[in-house]
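Of the protein chains in this complex, one is absent; all others appear in place.
What follows is chain A.
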Amino acid sequence: MAALAVLVTVFANTSAFAQEAAAGAAAAAPKQIDMVPIYKSVAFYTMLFLLLCLFIAIVGKAIRVYELTREAQDKPDSINWNTVNGVIFVLFLIAGLFGVYFEYTVHGHMLLPDAASEHGKKIDSMFNITLILTTIVFIGTHIALFLFSFFYRNTGKRKAYYYPHNNALERIWTIVPALVLTVLVLMGFLTWRSIFYKIEDPNNKPLSIEITSQQFQWTLRYPGADGIVGLKNYKLITGTNGLGMDFKDKNNLDDQNADEMVIPVNKPVRLIITSKDVVHSVYMPHFRVQLNSVPGMTSYFEFTPTITSEEMKTKVNDPAFQYLLYCSKICGSGHYNMKKVIRVVSQAEYEAWVLKQPKFINNDLRKEFNLPLVPDAAAPAAAPADSTATPAKDSSAVAMNKPALKK
């Protein structure tokens, strides 16, 4: 009883403090003129938190006093915390199920559109199968976990059921997951092989495009008329030769530079991925394409786009929609801003576009590599007349493309 008395006193004291604090707050309230700077101050929130702590302390003391009173009156079952926690588990289960439903429906509709590439469709269907399976397990196990917690809470009346093992049951829940996972593994394995081990169709040869990453931008290189991206060597990289192209290799002479990646629909595209400085990652989520670009190593990813940009705009009902290429491997302070626009167009549009793209080679580089200088009009390769476009012309070509994008 003495302890109780002390506690009551303590409780009284703390609540007195609380009243003082409340009174102080009330006194301050009428004087308020501009609360905005106060809401922005750290002290305000610190006070708020301390007040919350005080409140919790008071509630804690109140519960303690209540429990001790019950105890003093020989009524031991004051608050059954097992029941309290068991009930909260059930409430959490209900709220959680609603939350999951909300997430799946609301945030689940803010995601990437359907895959715009051939292999992407396989990935999407496998994703859906995996999602259905895991969701069933997720919901089922959680219902069991939280309902068991509620139903088998200690009530003081039962004894637990001594049940150390059941080999049949354990075999079932070893074998069933193993079988399900085998199916998933097989599907994943076959899809993986179909993505990375492509048999080249001689009638539909892939278009090679080289992507070179550096802090914090991408450089695209189209192969030109010969369809071959020429050799390069990082030791040749200079201010004028940003990729280190070796122009002694004649495959380089018609290679073109482009500001955005334009690719023809339904034609395989083979990305040749390299890096100049650190590891970056070529990430094109709409096409389900990702591969790191690693300095000192060339990697390849082949995919076939199936939906043009214009079709996708109507499909997602967003006139501003763009396919994007960006970096997904931490690469430095500009990591969050390495963007390249991709445009999927018809074969005809592509052919028209690619002719306008400037070549890498110019007279400065020709001098450097001791190649015969070419007067403006006559380009050596079987390329159109504007292939020796000057930098000024480059930017005008880019400028011409941009309004087209905005439409």
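Quick note on the criterion: a residue touches a chain if its C-beta (ideal position, glycine included) is under 8 Å from a C-beta of that chain, and two chains touch if they have at least 3 such contacts; residues count from 1.
Operating definition for what follows: contacts and distances are computed from a predicted model.
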Protein that the absent chain corresponds to, by UniProt name, given "Indolepyruvate ferredoxin oxidoreductase alpha subunit", "Small basic protein", "Extracellular solute-binding protein" or "Cytochrome c oxidase subunit 1": "Cytochrome c oxidase subunit 1"
By the document's definition of touch, the residue of A:Thr69, A:Gln217 or A:Ser299 touching the omitted chain is A:Ser299
Please pick, from A:Ile38, A:Ala72 or A:Leu145, the residue that touches the omitted chain in the full complex. A:Leu145
Candidate in contact with the missing chain, chosen from A:Arg221, A:Arg270, A:Arg288 or A:Lys359: A:Arg288
Given the contact definition stated above, which residue among A:Asp226, A:Asp246, A:Asp277 or A:Glu368 touches the chain not shown here? A:Asp277
Chain A positions in touch with the non-displayed chain are 42, 49, 53, 56, 60, 63, 81-82, 84-86, 88-89, 92, 96, 99-100, 103, 107-108, 110-112, 120, 122-123, 126-127, 130-131, 133-134, 137-138, 141-142, 144-145, 148-149, 152-154, 158-166, 169-170, 173-174, 177-178, 181, 184-185, 187-189, 191-193, 195-197, 214-215, 234-235, 237-239, 244, 273, 276-279, 281, 283, 285-286, 288-297, 299, 320, 322, 324, 326-337, 339
